[in-house]
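Right, one structure below, let's go through it.
One chain of protein is taken out of this complex; the other chains stay put.
Order of writing sets the labels: A, B and C. Residues in every chain begin at 1.
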Amino acid sequence: MLLLSAMPACVMKGSPMEQNFEAIERHQVTELNRILGQPFQVLDDGFVRVIDYMGADSAIVQAARVSYGAGTTRIRQDRTLIRYLMRHRHTSPLEMCEIKLHIRVPMDCWRQWIRHRTASVNEYSTRYSIAIDAAQSTKSGEWRLQAEKNRQGSDGTAEETLGRRLSRQEQELHSFARQVYNERIEAGIAREQARKDLPLSTYTEAYWKIDLSNLLHFLELRMEEHAQSEIRQYAGIIGHEIVRRWVPIVWEAFQDYHANAVTFSRQEQQILAALLKGSPEEARKIAISLNWMSDEEGQSRIHYEKLEFEEKLKKIGVVLPWK
Amino acid sequence: MLLLSAMPACVMKGSPMEQNFEAIERHQVTELNRILGQPFQVLDDGFVRVIDYMGADSAIVQAARVSYGAGTTRIRQDRTLIRYLMRHRHTSPLEMCEIKLHIRVPMDCWRQWIRHRTASVNEYSTRYSIAIDAAQSTKSGEWRLQAEKNRQGSDGTAEETLGRRLSRQEQELHSFARQVYNERIEAGIAREQARKDLPLSTYTEAYWKIDLSNLLHFLELRMEEHAQSEIRQYAGIIGHEIVRRWVPIVWEAFQDYHANAVTFSRQEQQILAALLKGSPEEARKIAISLNWMSDEEGQSRIHYEKLEFEEKLKKIGVVLPWK
Amino acid sequence: MLLLSAMPACVMKGSPMEQNFEAIERHQVTELNRILGQPFQVLDDGFVRVIDYMGADSAIVQAARVSYGAGTTRIRQDRTLIRYLMRHRHTSPLEMCEIKLHIRVPMDCWRQWIRHRTASVNEYSTRYSIAIDAAQSTKSGEWRLQAEKNRQGSDGTAEETLGRRLSRQEQELHSFARQVYNERIEAGIAREQARKDLPLSTYTEAYWKIDLSNLLHFLELRMEEHAQSEIRQYAGIIGHEIVRRWVPIVWEAFQDYHANAVTFSRQEQQILAALLKGSPEEARKIAISLNWMSDEEGQSRIHYEKLEFEEKLKKIGVVLPWK
Partner (left out) sequence: MLLLSAMPACVMKGSPMEQNFEAIERHQVTELNRILGQPFQVLDDGFVRVIDYMGADSAIVQAARVSYGAGTTRIRQDRTLIRYLMRHRHTSPLEMCEIKLHIRVPMDCWRQWIRHRTASVNEYSTRYSIAIDAAQSTKSGEWRLQAEKNRQGSDGTAEETLGRRLSRQEQELHSFARQVYNERIEAGIAREQARKDLPLSTYTEAYWKIDLSNLLHFLELRMEEHAQSEIRQYAGIIGHEIVRRWVPIVWEAFQDYHANAVTFSRQEQQILAALLKGSPEEARKIAISLNWMSDEEGQSRIHYEKLEFEEKLKKIGVVLPWK
């Protein structure tokens, strides 16, 4: 997992003191410099902006070689090395890159976001200042229905009439909550207490600083199809608009080896082997021996590992080995 | 800071393999076992309960000596050693103790709590389950006024008439918000979206697991007089009811060396030296040279370092060196 | 990834205050209690011992359900839930378990170990005490040869004559280094400086405390075949002798879903799909289009992704799609 097999060695001189340490310059990424400070809109009133960054694809290569200036820009080899690191989850060189974003996000969404503990955060303080006068509004066509199969997800949207009623009601609630807040402030109530009944949809802002390794982990979890729609929209912007510009080689490898990878368990490998040997019948027998299905079709109860395996094959584009 | 000066050495045998490693038992704290699982009420509907723990005062001593069974229970020396560690912020042995709490807390308060990143958390999920049907209510006498001097605090409480009006209005808002939530759920809207406009005062629950070193840091910040009242109440319960029972020697040292300690800056030490030499006039001159006050009394603008110094002296119980 | 699809819901009562909070007891694991304090030998003079722990399989279930006492011990469902969590890398409930080990390990090996940053450590201090009088010795048959293919590994062992010479020389070096250390100490040189030339193979001891989630990550990296032999031996003992006793359901799932899982990249999935459809020729064409091999056999340069894919298939037990 940690091996750097067959990568060209980088033997350091006995005394690097004798090395010709020339003055160096900071890693720059022109593509990212171009959008520095510009907001990408997310949801109805949120955004993400890059404030500053450190490192680039080249800084990762530099760290992996642990010897500054290991030759001229060997783009071909650099790409190979980065892809190697990504494939083998050799994450420490990725930590050498850091980015600082300015985000505006509903508190509800922020509650999920902040659970990623390896970032540095400075959030707008509603103890110290008046709360931002904006809450996330839902358009009539955006109300999502509870998923049946997945207790934690949504599936489809509500029909228009219901949607319109819910959006109207949402507006009323926002207005009332803001009015209550304002009256408390005007009555001299402390900001730290006046805010207590603001809706979770109220926008907040923060500086969020994180290294690339932890950012990719965040994106892997939050761009995933089961992540909640709102945070998935933020993650998508960060990935496709920002990380792609910042470290294009890493981003490409991330797509190939993580975001779109598929993992098979010990059990699934047995079935896979049977299928690869051209024996769907043996695959079926293994599935039965694993209790994934009963001997007689039709009456088998739902087995989640079986469902998940079927989904993986479907993703790869392969016909199911059984019915 | 890191020295373990003059502590009795603990030379390990050449080969601990030859040590008589007898079977050992887990550290137990009778006082804490007695309250395991019992809720301490906080606010109107919140609580804190101990679910499990690892370690005790003795485990800290064990880690500091890095040799199991370093003699019989030498309570006197153990106390001296722990106090030494606490005084010199030798925190790593404290990390050997761990505690797991079950808490119920308004989301507003939880937003501050969760900022302490070194804990493990499992929070009640409102994506997966119906939101807890309770929000923190404020009694008519509990509405706090905005502090004038401290942009981030409160000072005094609102008069009764105002308080009654605000509490009534709070109740209306809670009812309306819950009604909206319930209607969405009944209409089949996904729980993950239905919850978006719940008030920040809605209660949540979580398992919160943290080591003793980081817990003390949490308590130092959150039991402090400038922390917001709500979280201060939780911190107080955790400190006085739980940590005190769990690691009594550490808790006593924490009070002496951290919670009630006072720190003087380089500049303050100069003034302090003058005062200790019995020269209030020299102290005054130093303060003027530091720009803490002007030469002529009365017209000096507010200087925060001066105010803070005065507060420190007052805390110690000393008369101010200048009127 | 984060979904808890189709798991039975655990709706909490409106006011848990009304719940019948009975006194609870700490999670106990009889199998682990039985070996508490007993050293498992590793290498020639090292060991691992369990000192204390917190949590068990049941604590993970408890955290995942975030509601204490969610029914009687439903072992069948508990296993299903834990396996679900493990399969989907839902790691936060695993953090609810914590273990404290006492280890004795060569400093060289410890240098790799300590790179796992999420643990708490109290190491035996050679500033404060005399260094442990033991260094890891290599038997004549244990000298490993440098791997050709893998710059970072070993492959086979040296022949006996060479091995004997190296072991003898190693002994001389250990003796000389220890003699130098002793002379410095006797001459009154500070321990902190006297130790500077001890060999990296000198044993050290430490308390090492870590949560289960991070421990499994450690084991995944260090039990892996490319990890260095010495740390792999420690990891093996911790996994098979300790974690297996402590959290048997987690351990079984870890084997199935992590240690023995195999992951296919976006590119590999294309080839896999071709093979599953019974078209080795198409698989070959894809490999060529990916630059994994040249059109004409025999002259293709080594391509690491191709080699890795072949190894994965071999592991599954499938014949290579190309010669």
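One rule holds in what follows: a contact is a pair of C-beta atoms (placed from the backbone, for glycine too) under 8 Å apart; a residue touches a chain by one contact, two chains touch by 3 or more.
Bear in mind that the values here come from a model prediction, so they are computed numbers and not experimental data.
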Among B:Glu142, B:Glu183, B:Glu220 or B:Glu282, residue touching the chain not depicted: B:Glu220
Sole residue of C:Gln38, C:Gln77, C:Thr91 or C:Gln228 that reaches the chain not shown, by the stated touch rule: C:Gln228
Contact residue for the chain not shown (choose from B:Gln38, B:Gln77, B:Ser137 or B:Gln152): B:Gln152
Where the unshown chain meets chain B, residue by residue: 1-7, 9, 84, 87, 149-153, 220-221, 224, 226-227, 255-257, 260-267, 269, 272-273, 275-278, 302, 304-305, 308, 313, 315-318
Touching residues (missing chain, whole complex) on chain C: 106-108, 111, 114-115, 117-118, 121, 125, 127-128, 135-136, 138, 143-147, 151-155, 158, 162, 166, 169-170, 173-174, 176-177, 180, 183-184, 187-193, 195-202, 228
Missing-partner contacts on chain A, residue numbers: 4, 7, 9-12, 14-17, 21-27, 33, 36-39, 41, 45, 47, 49, 51-55, 59, 62-64, 66-68, 92-93, 95-96, 98, 100, 102, 104, 120-125, 128-130, 132-134, 205-207, 209, 211
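Going forward, only the chains that are shown with their structure count from here on.
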Interface sides of chain A and chain C: same vs different residues, half threshold: same
Chain whose average C-alpha position is farthest from chain A's own: B
Angle (degrees, nearest 5) of the CA superposition of chain A onto chain B: 180
Chain B and chain C: spacing of chain centres that average the CA atoms, whole Å: 35
Whole-Å gap between the CA centroids of chain A and chain B: 32
Cα-centroid distance, chain A relative to chain C, in whole angstrom: 26
Touching two or more other chains - residue numbers and ranges from chain C: 4, 7, 9
